[in-house]
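Below is a slice of the complex: some chains, not all, each in place.
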């Protein structure tokens, strides 16, 4: 369920709509329907996969840094058509989501994620875990990510990062 | 929370009832109350634990394949009385659940799962992860699984599969 930070009152309907957005995100990536992934963002979005230390220190270096939905679309095309990588199954479990603040430029939310990776003929293993830090806005009745930061905990994993987190 | 696929409107009450069904399932297995597990299925149910590759290719081979609630009951009896296996604690974390479609023969839902296993004097480890693909129907006011496919990602884990997923 979408939970709310202390002091914040959130209507049940909004909680449900946010849950739907987050589920759509996870499903697009977990089920390999990558083309659906950019649709969940606004045009002028920010999508970053960044190490926790860099993020906490305000350093800009990120392993993935996209500044528009078009860049997300490019990334999907690259994954489908040009990128070379060993096949794998990537599956994420996202925790309860927490609405932290309702601000003029959107809803601020966080959630924790654990991503598991399964290579052929290998057992499933924990690939990385971390925290989503999101800004979501309502575009004519549709909730979309204006910003999604995927802040991961371990320095040494994303060498083999292929899919979005 | 039970989330819904894009375009699907789902009443909050139904979301809550589905959440209760899924929690009852996880609790029955996580808490070792195996006898409660078959009660969550209809009589003429299908329960399968199947590898993702087999499922995706439409191949029928599954490591567990039950076609009725009675077969689930048999399985519990076997686990309680006749099966030989090393003791272990199996614990699953199920992601947010997504209602994908409302069809004549029931509700179609998916969820992702991670199952952790702890053997005596060993650390907990990831045992397997994958996706539930479910059909749920309302039997006189009670929601039950008409179909639950447990589609796991790794080929090499379920050799030691003892408990239902």
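First chain written, first letter: the chains are A and B, and each begins at residue 1.
In this section, a residue touches a chain if its C-beta (ideal position, glycine included) is under 8 Å from a C-beta of that chain, and two chains touch if they have at least 3 such contacts.
Only a predicted model underlies this, so the values are computations on that prediction, with no experimental measurement involved.
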item	value
Given 2 visible subunits, total identical subunits the whole complex contains	3
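Going forward, only the chains that are shown with their structure count from here on.
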item	value
Centroid spacing, where centroids are CA-atom means, of chain A and chain B in whole angstrom	26
Touch list for chain A against partner chain B, complex	1-2, 12-13, 15-16, 19-20, 22-24, 26-27, 30-31, 89, 91-94, 114, 116, 118, 120-126
In the complex with chain A, residue positions of chain B that touch it	1-6, 10, 12, 15, 19, 52, 93, 95-98, 110, 112-114, 126, 128-131, 153-157
